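For reference, the structure discussed in these notes is given below.
The other protein chains are all here in position, but one chain of the complex has been omitted.
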Amino acid sequence: MLQNFVPVLILFLFAAAFGLGVLLISSLLGPKRPTAAKQATYECGMDVQPDARRPLDVKYYLIAMAFLIFDVEVIFLYPWAVQFKSLGLFGFIEMLVFLFILLVGYAYIWKKGVLEWE
Amino acid sequence: MLDWIWLIPFLPMVGAIINGTVGRRFPKWAVNIIACGSIFAAFVVSVASFIALTHLDPSQRFHEVTLFSWIATGSTSIDLAYLMDPLSSVMTLIVTGVGFLIHVYSVGYMHHDSSYNRFFTYMNLFCFAMLTLVLGNNFLVLFVGWEGVGLCSYLLIGFWFEDQEKAKAGMKAFVVNRIGDFGFLLAMFFIFMHFGTLNFREVMAAAPTAITAATATLICLLLFLGACGKSAQLPLYVWLPDAMAGPTPVSALIHAATMVTAGVYMIARCNILYSMAPGAMATVATVGAITALFAGTIAIAQNDIKKVLAYSTVSQLGYMFIAMGVGAYAVGIFHLMTHAFFKACLFLGSGSVIHGMHDEQDMRKMGNLRKYMPHTYRTFLIATIAIAGIPPLAAFFSKDEILWMAWSGGFKAQWALGFLAAGITAFYMFRLVFMTFFGEERHDEHVKGKVHESPWTMYVPLYVLMGLSIVGGWVGIPEALGGANHFHHWLAPVLDTGSMEGARHAAALVGDIGPSAAYASGGGGGGEGHSIIEYILMFASVGWALIGIAFAAFCYLKRTDIPAKAAASAKGVYELLYNKYYVDEIYDAVFVKGLVALSNHFWKFWDVVVIDGAANGLAKVVRATGGGLARLQTGQAQGYALAVAIGTVALLAFFAAHATL
Partner (left out) sequence: MDFQLADLKLIAPHIALLGTALLVLMVEVFGHGRRRPEATWISLLGIGIAAAATGMSCHENRLGFSGMLAADGYSAFCNMIILIVGALTILVSSNYLKDERHEHGEYHALILLSMTGMMFMASATHLLLMFLALETMSIAIYALAGFFRTKEGVESCFKYFLLGAFSSAFMLYGIALIYGATGTTQIHGIMEQFTQIKGLASSPMALSGIALLIVGFAFKVAAFPFHGWTPDVYQGAPTSVTAFMATGVKAAAFAAFFRIFFVAFPATSPVWSQALWLLAVATMTMGNFAALAQRDVKRMLAYSSIAHAGYLLVGVVTATAAAGTGMLFYLLSYAFMNIGAFACVIMLGRRGADSTNLDDYAGVGFKYPLLAAALTLFMFSMAGIPPTAGFIGKFLIFKAAIGKEFYWLAVIGVLNSAASVYFYLRVIVYMYFRERPEAAPEGLRSGPAITVATVVAAAAVLILGLAPGFVVRMAEAAMSTF
């Protein structure tokens, strides 16, 4: 049983070795001439704003969570769309039910004011 | 008539329901009529069904009434059903008859109490439970009654809960009884497993073929554990003396006449099982004999009038267990009945004394009460003579027959203990009488001149019980004394089914002489060869009782300085007896404290120290055990997670040990 996974293991080890090897080689062979600008944290060319370790507004998390949920919903739609024909009417109604439940959730967070920033 | 036996327990229940729900708004006379009336009606039904039974052929004397199917599982069902047979008819007559008298007595005794209706509610409820116990046709119904009487006893012991001690006594009774219940429950499971039924008649009929002697012994010992709890035998007797905290009618009804005899009844009910288990019988007889003497010696040194009677009850119950253990079941039930009469009379008499003395219970502060309470004195004296075993009063016949059965059955050691205890009984009971009713008046200042006789509702029941203490024994006069022994013949269909067989084995097990001729003819006695010894023993025990009485008279009437001197010169023994062999203290130190410590240990050690400690590191544990343990109560999620992880590893290891690669 477990022997079947040996190729997977080999692949895994090989991938890891390759990745590490490339990093190792470039760090050994590449020239290093650091300047202040090169050392700075890269943030779309802007100056880095204050320390990352500060409390964020709870709304931030709420939005993030809502985003996550609806994002997953979209991902779930893809395989359904691919198999749409073979799933037939049942698949269509099933997805409507799924979307309806999400819609209720959406209505809920909307009315609760989760989506309002101020 | 026999179809109506369910009325016997249900009438008191109806009384309890009425008094318990709307009784508060009733005047006292209405509460009285409901409470006493319902018991009296139950008594009438009991008498009627007794008469109905007598009209049947002895082999047909049983009648089962099924109310409904209680638990039906698969092929078997357990019914809520009542069984009327000679044994339960005797028990119902005792419970309803004595119960009715005690109810009437309580009308006078509880007259001033503010929780009048609550008291009668509990009393009626108790009668319902007790009657369910004795009428149930299977172990489970018996167990319901068993727990029900325990509950009522708990409620009534703690009736005057304003006093912390009394509340504690109630709890103690309940918890100690639960230890016994543990045995009973297990026995019930084993019976169910082996027989597939819990019905008495079916179990008893199947017993000789269905189970081995070893199984029977196991079941019987477990049942006996239950009986020890309920009937206050060593080592579980400790709750009964404390139970005296309840009102005196309660002590008379529950802790003398009825509930505490439930264990005896239960063993008699299972007589066929016991007869198959000689080892168990020998145990029962030995425990009974030791208890009889042990409790008797404690009673000598007690000064509380009710405590003396309580230890006397424990001791008398010991006699009943001797009877059970030697296979003389009918004799045990006989003693149960006579004991119900005279002990109820004694307890009610002591209640009358306490009532008349304005709640004084210390005998050292009584004396010469016969002058003030003639009725109480008369009845109490007769009952005392009865318990001392002087012919022709009740206990002479029943107690002597137990001793004779023990002797002739080969239980010589048990006989010796019982015989010793008989004299001691006579001594301490007359000590009680002399200290209370004779001698000089040692009354407290505040009761002087106020001592009075009790109202008629209290002394009329006393007279009735006194009469029963006199004549109660006459239904069972053994044939050796020219009697017909109706009592044994009445119980024979239930109790004489080969019961002597087991006793013979039990006697052989104890190592004494082999089976004697007495057993050949069953509980009836009657052979010729043994009569000489029987008469000798009879005279010996009467003489021994008279010596006890005379000694009590000498110590407490003539030379009243002797007891104090004796106590002083044998200080160690006296202290030991006065403090009841320190059994309570030992139990407290070993079991109660031990259990509390153990549970604290379990909880603190496992949940608090191990789990939290593992998470927080040793330093914090050391600091915390030095400082406040309380702070550690806040559980640490990491610790719990660690426990989960450890548990998982342990489970995996366990399963891995069973795996083969």
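For clarity, chains are labelled A and B in written order, and residue numbers in each chain start from 1.
One rule holds in what follows: contacts are C-beta pairs under 8 Å (C-beta built on N, C-alpha and C of every residue); 3 or more make two chains touch, one makes a residue touch a chain.
On a predicted model such as this, the values are computed, not experimentally measured, just so you know.
Chemist: Taking the complete complex into account, tell me which visible chains touch the one left out.
Modeler: Output: missing chain touches A, B.
Chemist: Per the definition of touch given earlier, which of B:2, B:93 or B:179 contacts the omitted chain?
Modeler: Result: among the candidates, B:179 touches the missing chain.
Chemist: Specify the residue from the set B:59, B:569 or B:660 that touches the hidden chain.
Modeler: Candidates B:59, B:569 or B:660; residue touching the omitted chain: B:660.
Chemist: Touching the left-out chain: which of B:33, B:47, B:93 or B:144?
Modeler: Per the contact definition at the top, the residue touching the missing chain is B:144.
Chemist: Considering the whole complex, not just the chains shown, which residues of subunit B touch the missing one?
Modeler: 68-74, 77, 80, 140, 143-144, 147-148, 151, 158, 161-162, 164, 166-167, 170-171, 174-175, 178-179, 181-182, 185-186, 189-190, 192-193, 595-596, 598-600, 602-604, 606-607, 611, 634-635, 637, 639-641, 643-644, 646-648, 651-652, 654-656, 658-661
Chemist: What does the interface between subunit A and the hidden chain look like in terms of residue numbers?
Modeler: Listed in rising order, the touching residues are 1, 90, 101, 104, 107-108, 111-112.
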